[in-house]
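Apart from one protein chain that is not included, each protein chain of the complex appears where it belongs.
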Amino acid sequence: MIRTLTGLIIVLVLGAVAAAVIPEMQMREELQGVGYSYVSRGMDDTGSSNLVTAVIVAYRGLDTLGEVVVLFCASTAVVLILTLYPIGIKASEPSRVVAFTAKVLPAPILLFGVYFIAHSHISPGGGFPGGTVIASVFLLVMLGSSSVPDGRGRLPAIESLAGLSFGLLGFWGIMTVGQFLNNAFLGTGTPGTIVSGGLIPLISIAIGAKVASEFSGVFKAFRNTGGTV
Amino acid sequence: MSTAFYWSIAGTAAGLVLVGLWGILTRKHILRIALAFTLADTGVNLLLVWSGYLPGRTAPIVDGTISASGITSAVVDPLPQAMVLTSIVIGVAVAALFVVVGVLASRRTGSADVRRMKELRW
Amino acid sequence: MIFLSIAGHVLLVSGGFILFTSGLGILRMPDVWNRLHAGTKATTLGSILFLAGIGCLEPTWIPKLFLIVLFIILTNPVSGHALARAVHMRPEEKPDNLLEDDLAESGFEGGEEQ
Amino acid sequence: MTETLMTVIVVTFGGMMITAAIAVLFVRDLLSAIIITGFVSLSASVMFLLMDAPDVAITEASIGAVLATMIFLWGRGKIGGDG
Amino acid sequence: MSNTFTSILFGLLGGGLLLAFIRLLKGQHGTDRAVALDTATLISTNLLVFIAFLEGRSMLVDVALVYSVLSFLGVLAIARYLDGGLR
Partner (left out) sequence: MKRFPAVMSTAAVLLCIWIFLTLSFHPHELVLGFAVSLIIAVATKGAFTGNWFRLLKPARLAAEVNYVLYFLGKMFMANIDVLMRVLQPVVPVKPGIVRASLVMNSERARNIVANSITLTPGTLTIEMTGTEIFVHWISLPEGDIHEETQKMVDGFANRLKRIFE
């Protein structure tokens, strides 16, 4: 009772604060500040038609590197905890239709994932969504069987390789033009075609591989501890 | 009238955050708290994207429909979108950690009730 | 062109109506399996008609719309089947208005057959 | 898209999201709570598309629909009990 | 495309979505809610394509593509959970 009351009071106070603060954010008519700068210069600087990808990979590339490290820490912690304290229940057999679908559908879904990663600079998508789509293929394979898929040892290798290549691509910029994660030194190409945007496609591939292998590792750890997945 | 939908998006987002916070504060089952955390996460993401939204404009991706010259008056702000994109992925990784720690804590105390998880108290 | 436009509008309205029917069926049907009937059949045909209508109005989008339709046809019956089987696996949630139940008589509980 | 129409869509989806969010906290069965959370994520994805953020919409759809649901289902299978 | 026509279509799709949503809230068991979620996501896929059509940008269709594929996976995961993970 006291718990509900305290919660209600805190939430009401916060709601009042939100109701007071949010209308203060005037509706903007024009882009301002750093957003304006990114939009007006983004195409020329990076050669990427998708300005969101340009911000993630090029302008804020260092932040993204840090963010990938955070993701790595979280997934490593999950896998480590599950390996240290295994809890096991046996998984059940899937129906035949589901098992067959899990054999058939991975190919096109993988193709979608690769498409989103490879076209991150032209169309919506990018390393993060593409990586999660590929990880969900791993999930589909697991849903369609009662055993653990193999690939022991391959996932960590892919993960380390992807992280390493992200860093190395950054250092390539230092070597050539003295700037970490500079993406324009390769030439930006014609915006809107697949070979454009300098380093952006390569870094997207690295991010995608890293995200995919991390989430796949988490699911594999879930499966190894038994249960429903 | 012209900006009603603009403010209703903000209201939805703020409402989600508040509902999520209330759930975190008052629920007892640890997974229910994790679900409430996810809800609050979604609300915060909506609020962030909303802060970069300019009504009447289009997505910040250049193709045939918008010209490169008049782009600054045609697209929404890409910066909050980029931040939210990474925030979503981090959010689910944190939720996974939350659930795994919760499962282990409930194994140790024998119940999923957070009031009985004395080891997690400070 | 005028013909394509008219066809597109007709397809859109019929597709939208069938999708609406699926929602109605989900709400009105008496038990979970009958709800699944409305949920899988009506949404599949409704999506096909609706996306075909969009395709008539925007002919350059047809390839992508075709991919969406292909995926809906491939995936929708599978999820319906998986849910239907899951209901049978949970005795406490199984509807009790069946007039004939060969599956329960065959003693099949799932999981053991290879 | 006219503004009236946009308002109607946003209000519909927003209302559904908040109703569903409250339902997540109050529904008795934890499995139902997980399913309804999935619905909130998918609605959020539609909201992101309405706010002209297709990248975010794709990410939210892929993560909210599959990965988060899967993680919570795993936890539900391990813990049990509805509270 | 006239305004009235657009409103009618949105009414149909949104109405179906709302009905499925009511079932999602009301449903007696988890299975009923899973069925309602399946239907609601498919209707939303069509809604997404329609929004993309009204905005007139073909790239937004990609979102509907991902949405349809992955909502299927989510429902499949729930179904696999329901059909005997706990026994």
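Labels A, B, C, D and E are assigned to the chains in the order they are written; within every chain, residues are numbered from 1.
Assume a contact is a pair of C-beta atoms (placed from the backbone, for glycine too) under 8 Å apart; a residue touches a chain by one contact, two chains touch by 3 or more.
Since this is a predicted model, take the numbers as computed values, not measurements.
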item: Interface residues of subunit A (partner: the chain not displayed); value: 95-97, 100-101, 103-108, 110-112, 114-115, 118-119, 193-195
item: Subunit C residues touching the omitted chain (full complex); value: 18, 21, 24-25, 28-31, 33-34, 36-38, 40-42, 44-46, 60, 63-64, 66-67, 76-78, 80-81, 84-85, 88, 95, 97-104, 106, 108, 110, 113
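Keep in mind that, in the parts below, only the chains that are shown with their structure count from here on.
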item: Centre-most chain, if every chain is reduced to its averaged C-alpha atoms; value: D
item: For subunit A paired with subunit E, centre-to-centre distance based on mean C-alpha positions, whole Å; value: 24
item: Distance from the mean Cα position of subunit B to that of subunit A, given in whole angstrom; value: 16
item: Distance between the centres, which are taken as Cα means, of subunit E and subunit C, whole angstrom; value: 11
item: Touching two or more other chains - residue numbers and ranges from subunit C; value: 71, 75, 78, 82, 85, 110-111
item: Residues within subunit D bordering two or more other chains; value: 9, 34, 50, 53-55, 57-59, 62-63, 66-67, 70-71, 73-74, 76-78, 80
item: All chain pairs that touch each other; value: A-B, A-C, A-D, A-E, B-D, B-E, C-E, D-E
item: Residues of subunit C that touch subunit E when the two form their complex; value: 9, 12-13, 15-17, 19-24, 26-27, 32, 35-36, 38-40, 43, 46-47, 50-51, 54, 57-58, 60-61, 64-65, 67-68, 71-72, 75-76, 78-80, 82-83, 85-87, 89-90, 93, 110-111
item: Subunit B residues within the subunit D interface of the complex; value: 1-2, 4-5, 8-9, 11-12, 15-16, 19-20, 22-23, 26-32, 34-36, 38-39, 42, 45-46, 49-50, 53, 57-61, 75-76, 81, 84-85, 88-89, 91-92, 95-96, 99-100, 102-103, 106-107, 111-113
item: Contact set on subunit E toward subunit A in their complex; value: 59-60, 62-63, 65-66, 69-70, 73, 76-77, 79-81, 83-87
